[in-house]
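Only one protein chain is missing; all other protein chains are in place.
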Amino acid sequence: MTAGKTLQELADHLGGQVTGDPSLCITGLGTLDNASEGQITFLANPRYAAKVETTRASAVVLPPTADTFGRNAIVVANPYLAFAKLLMLFTRQPHLARGIMAGANVDKGAVIGQQATVYPGAYIAEGVRIGDRVTIHPNVTLYAGVVLGDDVTLHAGVSVREGCRLGNRVTIHNGTVIGSDGFGYAPDGTAWFKIPQIGIVIIEDDVEIGANTTVDRAALEVTRIGRGTKIDNLVQIAHNCTIGEDCMVVAQAGIAGSVTLGRHVVLGGQVAIVDHVVIGDNAMISGQSGVFNTVAAGAVLSGTPAIQHQSRLKSAAVFPHLPEMRKTLAKLGGRLSKVEERLEPISA
Amino acid sequence: MTAGKTLQELADHLGGQVTGDPSLCITGLGTLDNASEGQITFLANPRYAAKVETTRASAVVLPPTADTFGRNAIVVANPYLAFAKLLMLFTRQPHLARGIMAGANVDKGAVIGQQATVYPGAYIAEGVRIGDRVTIHPNVTLYAGVVLGDDVTLHAGVSVREGCRLGNRVTIHNGTVIGSDGFGYAPDGTAWFKIPQIGIVIIEDDVEIGANTTVDRAALEVTRIGRGTKIDNLVQIAHNCTIGEDCMVVAQAGIAGSVTLGRHVVLGGQVAIVDHVVIGDNAMISGQSGVFNTVAAGAVLSGTPAIQHQSRLKSAAVFPHLPEMRKTLAKLGGRLSKVEERLEPISA
Partner (left out) sequence: MTAGKTLQELADHLGGQVTGDPSLCITGLGTLDNASEGQITFLANPRYAAKVETTRASAVVLPPTADTFGRNAIVVANPYLAFAKLLMLFTRQPHLARGIMAGANVDKGAVIGQQATVYPGAYIAEGVRIGDRVTIHPNVTLYAGVVLGDDVTLHAGVSVREGCRLGNRVTIHNGTVIGSDGFGYAPDGTAWFKIPQIGIVIIEDDVEIGANTTVDRAALEVTRIGRGTKIDNLVQIAHNCTIGEDCMVVAQAGIAGSVTLGRHVVLGGQVAIVDHVVIGDNAMISGQSGVFNTVAAGAVLSGTPAIQHQSRLKSAAVFPHLPEMRKTLAKLGGRLSKVEERLEPISA
């Protein structure tokens, strides 16, 4: 927590302009509906513009187009981003280094950096190397040879399997598994012969991964999650995938083996990507879609199989009319046959 | 386990009527196919009515409409519910209080109620407050400030994150995560700026949650699971959702941010609900459906985008005929053009 800041200090932090009293002291944040005196709030959705007049907040972060209703305000291009920055400013906890706590199980061959916290019940195997200011929560398991960068946080119940490597400032939420075996079997008549999965997972800097997600190790080489990518809960990323930088993968999406995502790709919730597909930069795939083929950069797709999103919306709107269309088609056929019969003698 | 009960005692417990010998001693339960002498079974599905005559069970729980075939029976309005009550009666284990076991890691600032069990490998942080008769299985992690009511059971591997609150008689199965960060990022040019998730999760009384499910903490306020709601395995509930009372959410369903479910809503398996949607009381959403808009109370929807279930079944039945419809349409066009050509000279 931080003590109060003046409206001018906050505007400087955000690169915005003050309207009203620059010396006003702000001590916290709230929503338009729930903020109280001394707090600052924000308007991101123009639909709620009228609430700027009535909010109990002492100041509002606004876009240039919005009416200030005479309130104290900071005007910025992107109020949502500004609010995120203020939240970070007011709520960021300082790093707490508790050391290797009693009840933690750390192999003597592991190397732990400065200012670490390793909670009880965590297990760190031989050959693990860990950077500075890392927090390993209870019941985390790091298998042999794992490497973690600086400022990594692994929440309770996370497993990182043999030899996988995480960069700096990586955060992984509870129960997520990094480096489980890829799902690879060769058919041998009726049974399945396991293909040993001897590759690893590399997670680059500034990646955040949600809870109970799974990222499988490569069969031979590397499953890679690119810098800055954010992955939600219960996502499946199969062996040998290459996920580009700054992608966003929403909950319960599933990415099959050897898929390549470009930069800044967005996958909606429950999307499925078939193996070996390549998805271009900035593509967006709508929730529940199934992608079977290469996706061009910038494409916006939806449905299974995924097609242009706008096209799919139009077809989906027709879908409820299918029974009536089928009946109409049959009737038209009947009417046309009658017309043809009537014409028969005429043309005869 | 309970010793034997007479048929009359069981009928009184269920609010049903005995047919046959009220003093018959029943010592357990079984299915129509597998029950043995001394056991009671039940008929819920009229399809199996004939098995009442041949089952080796000593008695049968039946609806008023069923033929008893002269067997000893208890007649009740809802045999399925009655059987659940009998199962509970015959199989409920008494609460076992083993205390804080060796190998459990409990911060000295945590407050634990009476008759608790805390298994080895569980971690309970500072500021946690726990009610009476609570069972914390191995390798559970309770972060700082968590509050649990009475008669709570948390199975192995559950995590409850900072400050989250669970009511009385809440049961959470293995590996489920309560209070992981919501998936909130503000776009900052090409990268994603994290929006701190500083709210909590509140789980009300009598909620049961399955295994490996994730419930994210609110960005600012509360993600709430209403009293009596039952949630299956591998479900995703995003930040700021409000789930009403007595809802049922089947496995692998995903509920995006700020969704509101009314009372007694049923979501089928793998359903997806888009963010900010409101779903009315008693609505039912069929498995794999995708809901993009407000749902009226009592509606029964299916498909993606979800429409009235009956309408969708009819359209789905037409779907396999699409190729033939398209051909027919082209042929009709051709035939009609010929007719028009023939009429040309007539009308000319």
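A and B are the chain letters, set down in written order, and residue numbers restart from 1 in every chain.
Operating definition for what follows: a contact is a pair of C-beta atoms (placed from the backbone, for glycine too) under 8 Å apart; a residue touches a chain by one contact, two chains touch by 3 or more.
This one's a predicted model, so the numbers in the text were calculated from it and none came from an experiment.
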item	value
Per the touch definition above, residue among B:His173, B:Arg217 or B:His239 touching the missing chain	B:His173
Of B:Glu9, B:Asp132, B:Asp246 or B:Asp275, the one touching the omitted chain in the full complex	B:Asp246
Residue touching the undisplayed chain, where the options are A:Ala44, A:Ile195 or A:Val278	A:Ile195
Absent chain, residues of chain A that touch it	105, 121, 123, 139, 141, 143, 157, 159, 161, 175, 177, 180-181, 183-188, 190-196, 198, 212-214, 216, 220-221, 234, 236, 238, 252, 254, 256, 270, 272, 274, 288, 290, 303-305, 307, 311-312, 314-315, 317-319, 321-322, 325, 328-329, 332, 335-336, 339, 342-343, 346
Those residues of chain B which, in the complete complex, touch the missing chain	29-31, 34, 78, 80-81, 83-85, 87-88, 91-92, 102-103, 119-121, 137-139, 155-157, 173-175, 208, 210-212, 228, 230, 232-234, 246, 248, 250-252, 263-264, 269-270, 287-288, 316, 319-323, 325-326, 329, 332-333, 336, 339-340, 343, 346-347
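Going forward, only the chains that are shown with their structure count from here on.
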item	value
Whole-Å separation of chain centres (CA-atom averages), chain A against chain B	26
